[in-house]
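Dropping the structure in here first, questions after.
Every protein chain of the complex appears in place save one, which is left out.
As written, the chain order gives the labels A, B, C, D and E, with residue 1 at the start of each chain.
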C-alpha cells in the first residue's frame, strides 16, 4: 500500500491532505560508513524508520533530502573521506525550510522531521522553526537523535558493558546491525572492521587532526554487528517513534487501518 | 552490479575516482503528473536514464536531488496542484552547486548533469557554471531538455502528426509511455485522461489564469501512452545520452565491461 | 508625449498610478552581438518594444535593468567575448524582484515584464513570481521570448526556408533587421558577417567548447538583415505585444488617446 | 564619437580594453525631485558627468545602474513619494559588485565609480571594495559625493550666503540648474517651487515623521535654479572629475585625441 | 542601579517592557585609534553615551554589537592596520536587523540606535528600516553621527579655529579627550602623536593609497586632547542625546527617577 509521497498521484495526495494525514520528512546524509556499509546508510535508516512509522500511522513519507550537514571527524570521519558529500549549514537549513513550507502550503498541518545524522542537529531544528514561524496552526515534531534513547536492556544487548558513546558508534554496532537486519544485501560484512580513534578529545580541531579519526572510517566495533541486534534496535527505535506519533498526534493513529489507505 | 553512488562503500568510491570514472547527477522534480502518474515522475525518469547510461559507461550515479524548480502552469500545471513541491530558483542553484563542488572535491573531473523538468532550465546551468568556475580542470556536460531530440521516426511513432509541443506534453504520451515501459506497477493507467488547456499563450500570467492549465493536470493525451511507445522513446533517449557520453568523454567507454566494475 | 517613467515628475507618476495605468518593465542584456551590432542590442530592443506598446496603451515604461543573465555559448556566444557583461542568476532575480515589489508598492497593479534575451528565461519568471506572492491584487504578464511567435508569413519573409532556430539566430537576421529599421546609425552593416558554429549539440559543455561558438559572435547570417525585414518583424512583434496587453488588460486600451496623456 | 559602452561592438570594446582604457560607472537613483524635475535626475546627472569626462579622457562609460539605495526623508523625501523606486542596500552592493567584477573580468584595470545620490554612500564603496579584493592589479576611484566640493566662488554664485546644506539641497538650486543647463526640455520650470522641511534634526526617525520632509519634495529653493548657475556648476564639477582622472590615471589623458577613438 | 540589559534578569526585563521602557542600542567598531587609544574606542564611546542617557531616561541599554563596518582610510585608517576588525556591510545590516527585530519581538516599541563610527552610516539606517518595515507600531530614532553637532562654543573650545573636519578627527582631539575624561586608565597619553595625511581627496581609492592615511593612525592632533575638553564634549553630546530622547519619546522622561528603577 502506497504511503510514500513519491508514489502517490496528485489526487491521492489531495485526499491524504484533506483527511488530515501527517507527513514525515526523513533527513539523512551521504557519508562514509566504513568499508562495509553503503554511503547512504544515514539516509537509508532515516527513511526506513519513517516508512515503518507510516505503516502504523496515517503518515505520508516525504521524499528525503539525501544530503546532510558536513561530516565531523569525531562523529563521522569528516570530509576527508572519499564519498562523503555534504551541504553547508546554511544550504541545509534553506532547502529543508523550503520543503517544510511547501508541505505546509499543501495543507499538511502535522509534520515530523526525522534526522539520522548527528551533524544535522540544530540545522534541522532551525529549518523547522523558521519555516513554521508564520504558520501558527501547523505543528512539527523534530527528532534529531532518534538513536539516543535505547532502553538499558537494548543497550546491554547491543554493547554489553562497552558502549563507546554515540559519536564513536559511527558505522559500528548499531548501524551495522540495523543494515544487516533491514538490507543484508547492501552490507559487505566480510569487510567490517573494528577500529578506534587514537585521540577523542571533547573539542574539534580545524583542519582536522589525523589522529582524531580512523583509517577505516569505522570508529568502534563494526564486526560485532548482527541481524539479531539489528532486529532489537529497529523494533525499539521504531516503537519509540510510533509512541511519539501517538502522543503528539493521537488523531493519526487510526484504529481501522483500512480507513487510512 | 552497483553503479549507484549510494550503494558504494567509501573505498569503492575511492577506486572509481582514482580510475577516472565520471559521475552523472540526475535532477528531477516533485510535480503533479495527472491522475495516473506518480508525483516523482520527473525524478524517476532522470534517474532511470542516468542508471541506463551507467550500465554502458564508467559512470557513478550520484544521489538525485529529488526537488526541482517551481512548476509553471503552462508546462506542468503550476504550484496550485496538491503534491507539487518545489524549490525556489536560488535554492536549487545553491544546493546543486554545493553537490557539484563536492563531487569535484572528491576528485571527479567528468560530470554529467541530467535534468528532466523543463522548469529547471537555466538554474541547472547556473549551478554547474558557478560550481566549476574555480575548477578549470573539470568538465561538465549539462542536459536540460533530454526529451527534446527524438528522431522524426520516433516523433511519428509517438505522436503521428499531432505533436502538441513539449510544454503541453506534460504527463501525456511521452511520460506515460516511459513510465509504462519502465515501471508499469507505478502507473494507474485506468485513470489516464486526455485533456487540454483552454488557453496556451506564449507568455505567463501571475497569478496564474485558471484557463492556462487543466483540471486533471494532464495537458494533452495521456490515454495514448503505451509500453511500445515507451520502449521506443526510452531506447532513443538513452542512446542519445550514451552517444553524448561517448563523444564528450570517450575515455569512459570501456571496451571491457568487467574492467569498469 | 512622455510615457517613460524616468521622464515623469513624481506628481505625474502619481496621476498615472491613480488612473490605473500599467507599467512595462523591459529586461535586456549587455552581450556581444557580432562585429556590427552594439553591445546593448537586447536591452535596446526590449525597451523599443515597450515604448511602442506604451504609445498605444496606458503604460508607463519602467527604467530598464540593462544587465541580464550570463550569456550562454550556444545562444549568445558565452561570457568569453569582450563586452559581454552579465549578472548571476540570483542577482538578476533579486534586483528584478525589488523593482517589481517597488512598483507594486507605488500602487501599480498591472505589470508587464518584457525580456529580450533567451538566457533571462526562468529568472525573470522567478523574480516576478516571488515579488507578487504577497500581493494578490496585482497581476503580471511575463513575456520571456517575444521573438518566438512570428507568423509563418513573417518567418518566410525573414528566413525563406532556412530558419536556423532561435538560439543560432543570435545577432543574425532578426536582430540585425530590427536594429537597421529602428536605429540604422547604430549598426555597422559593412562589418556584418555570416558565420556558424561548428558544433551545436542539444546540451552545454562547461567550460565551453570553442567549436560551440563562432569567432565573430554572429551565429547565422547577419548579412541578410534588411530594413524591410526589420519593419515586418517590428510591426508583428509590437502588434503581438499590443494584442497581449489588450487581452490581459483591456482597461489599458483607451479609445481616446488624449485621455491617457 | 562613441564612448558609451552600449554603443560599442565587441571588437571595439576589445580594442579599448587592450589599449588600457578606463571605465567609468555612473550610479544614480530613481527618486522624486519635486514637481519640476524628472524622476531620473540623479541617474541622468551621474551619466552626464561620466560622458563629459569620457570626452576628455580615454574612458568608456559603462551602462548605468539606474536604481540606487532607498531614499531617506531628510535628503530625498524618503520612500513615501510616488515614483521613488529603490534597491535595498544588500542588492545595490551585489549588483554593483557583479558589474565591477565583470568589468575587471573583461580586462579593465582602471575604474571610476561615480555616484550622484547621497544615500548610495558606503554601499558604492562596499561594492567596489569587495569586488576588487581578489584583483590586486586593478585600481578604482570612488566618488560618492561629487557635488560636495564646489569652490567658494561657485558656492557664492549659486547660493549667495544662504546655503542650506547638501541634504536639504535635494531638487533645489544645484540640481535644477544643472538640468536646466543640460536638458531644459526635461524640466517643468513653471512648476518649480520653494519649500522647506519643518524639522531637520541630525537624526532619522523610522517610520519617518511627516514634518521631516516637504509636500512638494523640494527641500529648499528650486525656483532659483538658472541655466547660468547650471553652466557654472557643471563646468566645475566636470573639471573636478577630470582633474581626478588626470591625477589618478594620468595615462588616460591622451594628448592626441584621435589616438583615443 | 542596573539599566544594562545584560545585568537584568528576565523578570526585570519583562517589567521594563511592560512599563513601556525604551531601549538604546549602541553600535561601535573595533578599529585602530592611534598608538594611544584602545581598539574599542568607538564601541566604548557609543556605550558610554547610551549609559549616560539611560541614567536620565527610562531606557535599557542593549548589549552592544562590538563590530562595525569596514574602516575606510580617510576616516579611520582603513583595514590595513593591525587590530582593525570589521564586518561586511551586509553582515552588519543583518545582525543589527535581527537584534532590532528581536527587541521589537520582546515588546519594545521605543528604540534608539546610537552609532559612533562614521563608516556605519547607511548600514545602521538600512538595518533599522528593514527591521521595522513590518512593525508599524514601533518607532526608532537613528543617530549615525552624534559627534557632528557640537555647538560653536564647544567647537571653539576643542579646536580653536583649526577644525580638520570629522573624517580627519579620527583618534584626535575629540576622541582622545572623551576617553581621557571617561577612562583615563585606558589611554596611553604619553604615546599620543599629531599626524596628518599627505593627501586627503574627496574620493576614495581602492586599493588604498598609502598617502591617504598616516603611519600612526592618528589623522590630526591627538596631543591636544585633555580631560577638560572631554568633559565639555561629553556633556554636550550626552545632553544632545537626552534632548532627542525627550523630544521624540517624552513619555520616557520620568519626573520621579525612583519610579524608573
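Basically, a contact is a pair of C-beta atoms (placed from the backbone, for glycine too) under 8 Å apart; a residue touches a chain by one contact, two chains touch by 3 or more.
Just so it is clear, the structure is predicted and the values come from calculations on it, not from any experiment.
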| item | value |
| --- | --- |
| From A:93, A:219 or A:252, residue that would touch the chain that is not displayed | A:93 |
| Which of E:146, E:201, E:217 or E:230 contacts the chain that the document leaves out | E:217 |
| Which of E:5, E:49 or E:181 contacts the chain that the document leaves out | E:5 |
| Residues belonging to subunit E that touch the chain removed from view | 5-11, 13-14, 17, 30, 32-40, 43-44, 62-67, 79, 81-88, 91, 94-95, 98-99, 102-103, 105-107, 186, 188, 191, 217 |
| Absent chain, residues of subunit A that touch it | 69-70, 72, 88-90, 93, 119, 121-123, 125-126, 128-130, 132, 136, 139-146, 148-149, 201-207, 244, 248 |
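By our rule, only the chains that are shown with their structure count from here on.
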| item | value |
| --- | --- |
| Comparison of A-B and D-E (more C-beta pairs in contact) | A-B |
| Inter-chain centre distance, subunit B versus subunit C - centres from mean C-alpha coordinates, in Å | 29 |
| Residues of subunit A engaged with two or more neighbouring chains | none |
